[in-house]
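Please read the structure below before turning to the comments.
A protein chain is absent from this complex, but the other protein chains hold their places.
Let's turn to chain A:
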Amino acid sequence: MTFRLLTLTTLTAAGIATGIATGIAGSAFAADTVKLGYQLPLTGDTAQYGQDFRKAAEIALTEFNAAGKPFKVEIVFEDSRSDAKEGTNIARKFVDDKEIVGVLGDFTSGVSMAAAQVYKDAGMPQLSQTASHPDYTKVSKYQFRNIATQAQEGPYNAKWMATKGFKNVAVIAEQTDWGQSVVSGFSDAVKANGGTVAFSEFFNRGLKDYRSLISKIERAKPDAIYTGFFYEDGAQFLKQLQQLGIKTPVYSTSAAYSPKLIELAGGAAEGVHLTSNFLPTDPSPNVQHFVDEWKKRSEGAVPGQFPAQAYDAVRIMLAAVEKASPNPTREKVRDALAQTKDFPGVTGKTSFSADREAEKELVKVEVKGGAFIPVAD
């Protein structure tokens, strides 16, 4: 009896002691550093995007840590190679690290959605700067995005093309989760507006030769072509369109909005119409500040839309962490993210709807004289 009592007391005492110790250590740590995870492709075929995101995140992070806040933030970058398997492994790693209170990324919708399953179970807030597949935010209440979805962009572009008088359109997109949302978001809106989709097809990302596909599109004689591609594929497509002497107007999504598109396609990019929510030429001070910081770190290159979205996503996450502090937890960060309203970013004001979708304003842009020029219609 005495022995049992003794054991019990010792255990309780030890338990309390440990509890206090960890409690102190925990709060002491939280006062110093808060950790965030960022999963993104740093190697492999889509590494160029991940590298840009990291650069943007570092700009945002340096600014935050230099602003004399009561705590510092550290971001752990993990390379997902745009591979869903790799993405889930990283998600498990982030979830297991008790100090991580929020996660940014991934780049593609497919990988983001795969990782989202892990974050959903663990209750980890996830904010992707680019995942625009409609199903991504439907995974759970922990998924947020800082990009217009194709469900928003498709109808917008369909209406734009309809006002230009293009009734019979062709649509092509890369064969990915995102590409499928481009085709469905756009096609449904075209039909709703009374137009027809003359041709609809997917191609593999990284296809070099689009000439077969282009000949096939032209056979359907569309008034205009709507395209869901990124700048690499876009540049090849536009160049080969020009080679084959085809003058059909091309419209595209904000995913193709990158200075690299014009650099790679040259004259062939002239006259391409697309939407965007970031204009590096915008004179507002925060945009110019970001563009300057970016140029300093990129040998004078101008940022495209994706790095701008990543920069804003990181800053939205940091603001949420600040709101959730002191002692931010995953749940508190999630709630703070959900309350984000009119966040003044470089990609316009961002609010999260009840579905955790970023409500973005889109700008119409045309390539003229080797530059993206905003147009009224």
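The rule we apply is simple: a contact is a pair of C-beta atoms (placed from the backbone, for glycine too) under 8 Å apart; a residue touches a chain by one contact, two chains touch by 3 or more; residues count from 1.
Heads up, the rule we're going with is that contacts and distances are computed from a predicted model.
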item: Absent chain [UniProt protein name; select from "Chemotaxis protein CheX", "L-lactate dehydrogenase complex protein LldF", "GMC family oxidoreductase" or "Branched-chain amino acid transport system permease protein"]; value: "Branched-chain amino acid transport system permease protein"
item: Contact with the hidden chain (one of A:P70, A:G245 or A:G300); value: A:G245
item: Of A:A162, A:L207, A:V302 or A:A338, the residue in touch with the unshown chain; value: A:L207
item: Footprint left on chain A by the chain that the document does not show; value: 43-45, 47-48, 51, 172, 175, 201-204, 206-209, 211-213, 215-216, 219, 232, 235-236, 239, 243-245, 260, 263-264, 266-267
